[in-house]
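A single protein chain has been omitted; all remaining protein chains appear in their positions.
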Amino acid sequence: MTAAALLQILGEVERGALKPHEAAAKLATLPFEDLGHTRVDHHRSLRTGLPEVIYAAGKTTEQTVAIFGSLRRDGVDVLATRVALETAEALVKAYPEATHNPLARTVAYRSSTSSSGEIRGHVAVVCAGTSDLPAAEEAAVTAETFGAKVTRFTDVGVAGLHRLLASRDELLKADVVVVCAGMEGALPSVVGGLVAVPVIAVPTSVGYGASFGGATALLGMLNSCSPNVSVVNIDNGFGAAYSAVLIARASHRSNV
Amino acid sequence: MTAAALLQILGEVERGALKPHEAAAKLATLPFEDLGHTRVDHHRSLRTGLPEVIYAAGKTTEQTVAIFGSLRRDGVDVLATRVALETAEALVKAYPEATHNPLARTVAYRSSTSSSGEIRGHVAVVCAGTSDLPAAEEAAVTAETFGAKVTRFTDVGVAGLHRLLASRDELLKADVVVVCAGMEGALPSVVGGLVAVPVIAVPTSVGYGASFGGATALLGMLNSCSPNVSVVNIDNGFGAAYSAVLIARASHRSNV
Amino acid sequence: MTAAALLQILGEVERGALKPHEAAAKLATLPFEDLGHTRVDHHRSLRTGLPEVIYAAGKTTEQTVAIFGSLRRDGVDVLATRVALETAEALVKAYPEATHNPLARTVAYRSSTSSSGEIRGHVAVVCAGTSDLPAAEEAAVTAETFGAKVTRFTDVGVAGLHRLLASRDELLKADVVVVCAGMEGALPSVVGGLVAVPVIAVPTSVGYGASFGGATALLGMLNSCSPNVSVVNIDNGFGAAYSAVLIARASHRSNV
Amino acid sequence: MTAAALLQILGEVERGALKPHEAAAKLATLPFEDLGHTRVDHHRSLRTGLPEVIYAAGKTTEQTVAIFGSLRRDGVDVLATRVALETAEALVKAYPEATHNPLARTVAYRSSTSSSGEIRGHVAVVCAGTSDLPAAEEAAVTAETFGAKVTRFTDVGVAGLHRLLASRDELLKADVVVVCAGMEGALPSVVGGLVAVPVIAVPTSVGYGASFGGATALLGMLNSCSPNVSVVNIDNGFGAAYSAVLIARASHRSNV
Amino acid sequence: MTAAALLQILGEVERGALKPHEAAAKLATLPFEDLGHTRVDHHRSLRTGLPEVIYAAGKTTEQTVAIFGSLRRDGVDVLATRVALETAEALVKAYPEATHNPLARTVAYRSSTSSSGEIRGHVAVVCAGTSDLPAAEEAAVTAETFGAKVTRFTDVGVAGLHRLLASRDELLKADVVVVCAGMEGALPSVVGGLVAVPVIAVPTSVGYGASFGGATALLGMLNSCSPNVSVVNIDNGFGAAYSAVLIARASHRSNV
Amino acid sequence: MTAAALLQILGEVERGALKPHEAAAKLATLPFEDLGHTRVDHHRSLRTGLPEVIYAAGKTTEQTVAIFGSLRRDGVDVLATRVALETAEALVKAYPEATHNPLARTVAYRSSTSSSGEIRGHVAVVCAGTSDLPAAEEAAVTAETFGAKVTRFTDVGVAGLHRLLASRDELLKADVVVVCAGMEGALPSVVGGLVAVPVIAVPTSVGYGASFGGATALLGMLNSCSPNVSVVNIDNGFGAAYSAVLIARASHRSNV
Amino acid sequence: MTAAALLQILGEVERGALKPHEAAAKLATLPFEDLGHTRVDHHRSLRTGLPEVIYAAGKTTEQTVAIFGSLRRDGVDVLATRVALETAEALVKAYPEATHNPLARTVAYRSSTSSSGEIRGHVAVVCAGTSDLPAAEEAAVTAETFGAKVTRFTDVGVAGLHRLLASRDELLKADVVVVCAGMEGALPSVVGGLVAVPVIAVPTSVGYGASFGGATALLGMLNSCSPNVSVVNIDNGFGAAYSAVLIARASHRSNV
Partner (left out) sequence: MTAAALLQILGEVERGALKPHEAAAKLATLPFEDLGHTRVDHHRSLRTGLPEVIYAAGKTTEQTVAIFGSLRRDGVDVLATRVALETAEALVKAYPEATHNPLARTVAYRSSTSSSGEIRGHVAVVCAGTSDLPAAEEAAVTAETFGAKVTRFTDVGVAGLHRLLASRDELLKADVVVVCAGMEGALPSVVGGLVAVPVIAVPTSVGYGASFGGATALLGMLNSCSPNVSVVNIDNGFGAAYSAVLIARASHRSNV
């Protein structure tokens, strides 16, 4: 059933051709989603005001370029994640105003409308070692594309606490903290003990041997003794930033 | 939104107080499920014609007795699974017409209406060893309560193929076969190679050491080299029988 | 012992050279399978009426082409699965009437006899995301080659329920549903709650990090709270379709 | 080094007995935490304004009662989690104004000062089945004790979507959603697709066989296809509520 | 089909009522196993000359006593393994000539015929620590009941090689060695390097923490750098002895 | 301490320069192994009379060729396993009398002395599917090189029992059976139920998805319900054959 | 071969009845360990000067009391670990000079000789939470019984760094640090970054859900980003202290 079909039913009620109770019976099983069918693709974006996101892993360059272009034509901001180098180059060639971040493996497009917008909330992105940077940058670029201010804290692993403690004052200014760490994944617990805001932990696949591709860091973070820590999938900088932006926005509005 | 609310909107359209397109906008987000809210509890049962099922594990005796009675009063057949002995005795005391199967840990109630019904489909329940009987009986009782004919094949493990091969002719008469096995879980593959109907495999927690509570049997069944095998959770005789009954009914109707 | 040998024994009985009880003793340990030895290869196919299947993974192009040709010459339908591109091209070159589906990685051959046959049963193939398409297409092509009608429902993941709910009416027409999903593998539970027929769930290896190559989706599906769900191995679209076709045929005959 | 020692150093500087650069050298390695040593216990509570929390598992009744009393005397609100029945009864006997929630296994004490306070933020606590209630109630009681408004949505598992969809309007009013589910853990993905706020997922140990004590639900949630989902440890209703309250407060302030 | 049925067919051939080729067609699908059906229970025992074995775990005392008595009446030797104390006492009370070994959790019955028999082969049972004795004794008692000579080597773990090396000469006399070890499971590798006969390794559930109930010992034994080591399930002293006896017998005959 | 040193001590005793009890004290800590140091490399081969084996995986072509040549010069038979194609070609080029089996990935050299030897024992090598052939051939070639007669049974998986049952008579002639199977690893249980000799099970890495590289087959075999089954590492055809040869030899001598 | 036998050989050499080279051949395979057989039990203790240790888990009270008494009579110090309460009470009753530590589950006996000895080395025992105390106390008591000075640092988990940092100066005085932690196991990494001596990490089984009985802490510690961390088994306070004492002694001697 389409919107047209619904209007037809309602029109019949208006004309008296259909009784309300008859219409109610028809509508009881209404696949109402069909009404919004053409909006489904943009449903999340419209509701949250956040850009459209393309997860490029497993898509061909052609598919990614086509989807990117289709979304961009609709005037919404677009963020492509996990973009292979070849695909990224094709995107930037096709849409020169798009920005490629090779470390984060992202290509972002912000329309002039959106990019004129004010900054909404402050996300800290903390990263244990330089090897964790791909996940951390994916988080940082996502948060920036989604309109948040981002402060990066790099290479502040727990084996040298001085580096983290030295940044505590800066860290305390953020509305929410994304922490990326591999190996033993201890950093979110330490950061969680220093701040009074939510911490989103991103285990990374950095490590070898008994790191089991990030599973050890993941398990460590889930067992954090700091109660303000929640966790996303291994290397999922995007997901961490998505939740972080929702939190930062709410916090930001409250600080105005 | 309730049915009353829907009728009110439609009434306003009928009276001309609301334009069709205005009503359409309101209905676009209509939580239509509320209309059917009072049917939710019996939704699956009504649609499939199968009895209501109570998973008694984790429920108190009082809760189980109360729910059982409530469903029974609605005239539907009721099957309670994973019923502890104490709870089973309370159920049978409260509803003497209910049947308790201690091995299967089930209590079943079939109304006179349903129990007069014809048998619909034929389910074979095959079981590798006597220790697998609890899962097998749960499957058998479920299938019988749901109206299928059940033939049991017990203690036909693969280490003594003669026993299974001797029953082949009988086995070939079933519309679908449920196979319960623990330890290495090899029986579904062998049965799958003998029959031409779907096989639902139930790994059981029977075993010790590297059986890991049934995980080994589960993994073995998922890797079956017989293509007509699908698998349910460890010890889930109920779930296997549920799918089996749906299959047997369809097959049965086609054999009439 | 060969058929000739059996005939010799029976001939001796006929001639009175051997007493029935003596012959019985000899036949008690009769490796009767030897009689049917040359039919072994076609045993399953003859019994079920389904095509021969070649699992091409791990076979050389030469081996696959040879087996395909041998089966085809016997007049049976043939389906090769997990066919690498190079092998597929060799098959189509050798047997131009065969059909290659690159997404499904299948090559199918249907004889004029079989393809004239009527459609037997209706299988819905539902797929959570575009990345799940290889498994879904393997299921769809298998079901079609085996003579079923197939309806595809693509990209209806649980994070956007509208898309699935909008297709509910179509979905309800199927005799059985195959559901392919990776990541958290939640789709079979949701579909299982919407339909009244068996659901065969196919976990896919789509995902990263804690998806552990499909193990997470597999475990999720095995724990489905919908009782009409059974599960096959990761990415095993073929196996799901095999069981689904057996179910759909039975259902179909019953609907005639 | 104590506060007295620090004052002594500073006094020496004031008197000119120590040069600033000499004092700086001494202070460079200052274990400044000693200064705040007696505040350590209340550090988190003072900073966040949230109650003190006692994790009672693994503590004796005597220890728990003593710690509870000590904290209460300091005038702060107190929440004890994972409280065994015997311990809970001892707590309520000792501190009659404390509230015991047997399902949540919590004992909470709110001082008259704090309990007069306004509600700060709105947390939805969603729960797949009645067996998930202990984790859900732990989350709900925690959030309430921490000053948030809580709305509970119980028994809305994905196998019967009608129940959840019927509550969508209510759900959309929350600032943050805590979702508790065992078995396949699919509910957070579905809820995440319906709302535009952060979702904190709590896998529960509800299930059997291949649920592996909640590991399956945990893995499923970590692989959620909804990007606004983050996850805490199995059965960790407290931790989910802790993060949720921090989010809800920020959101709440912004809505004023 | 029964033996009677077969005789009937053969009788018809004898009488000329059935042609040999017609009988051959019928017999091609003959479920010949039915002929031997009543021998199934004693099939393995009769073929190998080894005693009947009852795996008592999961059987009630009544069931175990009944089966034990039934087998004993047939004149065969009987070995019951994994016998709970209560059941063992009932067995010995019912059959005073049976022998209960509490450490091995076995009850054995050897008929006067069999026990008069000669010793057939020599099995060494080696055990790393005193905690491994239950598995080792299960192996030793099994081998003895099955007619082998057994030499025990106890408490010869690899952390004190002197103890093992001091027994090397004795060890070299065995036809096969069963090695039981928990924790890191290193002993089979060391023993395998000292002897020139097959080693059957039994991982035991002895250990704590990362021994994971014997899984660590199991994995270690499977990775043994000694090529003459094969492995059975955790704590499966019976299975190890079963294979060992088969090997020792063959070796023994060859030494005569 | 060297042999020279030992002789010196004994010489001193002979000369009366050292008292027996003084010499005993010195010898108590004698590292006697040093005496045999130069024989260590050939120790196992000399003791068992079996060929030297080179595990070529992880060795360079140069290293493998050098070791092979060194052993060959000592007049012993040599078997190299896991030989990459390039290395195999180099070996055959260097030692034209060596035999390369590409499927088994072996290169074997038997001296004229040894190859004239009689066959010692009979090993059956059974294999579930053609994909399991590499492990099966490694076992077969190993057993042949070690002097056993080998009978191969290929493609007799449990999904088509006819094929295996048809070979039962042949199978019963072997002194020991090596069974190679991947996927669910059910074949050793079935074979174990048919024969009265030891079965050495080789799980193979054949399979996909939940076969987890052979772990599922491994676990299945360890849980075999046939008591005469023991297991070696995944794909370890060599190890299985090594134990099998030791068993077959003992059996063979006994059959003379 | 016994000492007597050795003396006999040497006597024959002395008498000229045996030539040195003949004796050398006999001694080449001498199981010299037999000479020291009665010293085996005290071998480790004599060599290291450390007390004898009884691992009481899995031993009966009677066995433990008997072994304890036997060792004590030999004049060596004795430490029993993992002692159940009942056994501990029996030990203290039998040997009143023994000391029972219920938290550590140890019973220790130090002879007047040994206890007069000087302190040898300084071991710090650090513990993340009060629930980790059993493992920490087992380590502390072990180190003290073995003659080391022990300093305890309790409840200094990483979620509140102030507590640990405040103790840094004290911590720096130790020769080696044992760190016990459950949950995410992050503390050894942080401690390892603060000190310049070896850290022995003890994962504890403290935690729930995804702590998997201490496996998460174990994995985290193995992946520590501090290079001076090595790890022992879960809850193995004894083993950590054993290595720590060996290290502390060496360090201590060097500090004299």
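Note that the chains are named A, B, C, D, E, F and G in the order they appear, and that numbering of residues resets to 1 at the start of each chain.
Just so it is clear, contacts are C-beta pairs under 8 Å (C-beta built on N, C-alpha and C of every residue); 3 or more make two chains touch, one makes a residue touch a chain.
The structure displayed is predicted, hence computed values, not measured ones.
Annotation: of G:Ile54, G:Leu171, G:Ala186 or G:Leu222, G:Leu222 touches the absent chain (contact as defined above). Per the touch definition above, the residue from G:Ala88, G:Ala124, G:Ala148 or G:Val197 contacting the chain not shown is G:Val197. Interface note for the absent chain: among E:Leu10, E:Ala90, E:Ala128 or E:Leu246, the touching residue is E:Ala128.
Chain E residues in contact with the hidden partner, per the touch definition given at the top, are 128-129, 157-161, 165, 183-186, 189-190, 192-194, 207, 209-212, 215-217, 219-226. Across the interface with the omitted chain, chain G contributes residues 44, 47-48, 53, 175, 193, 196-198, 200, 218, 222-223, 227-233, 238-240, 242-243, 246-247, 250-256. Listed here are the chain D residues that touch the chain not shown: 3, 6-7, 10-11, 13-14, 16, 19-21, 23-24, 27-30, 32, 35-36.
The rule we apply is simple: only the chains that are shown with their structure count from here on.
One finds 39 Å separating the Cα centroids of chain D and chain G.
Annotation: 50 Å between the Cα-based centres of chain B and chain F. Residue positions 36, 44, 160-161, 165, 193, 209-211, 215, 218, 222-223, 233 of chain C are each in touch with at least two other chains.
Chain contacts in this assembly follow no simple pattern; the graph is neither a line, a ring, a star nor complete.
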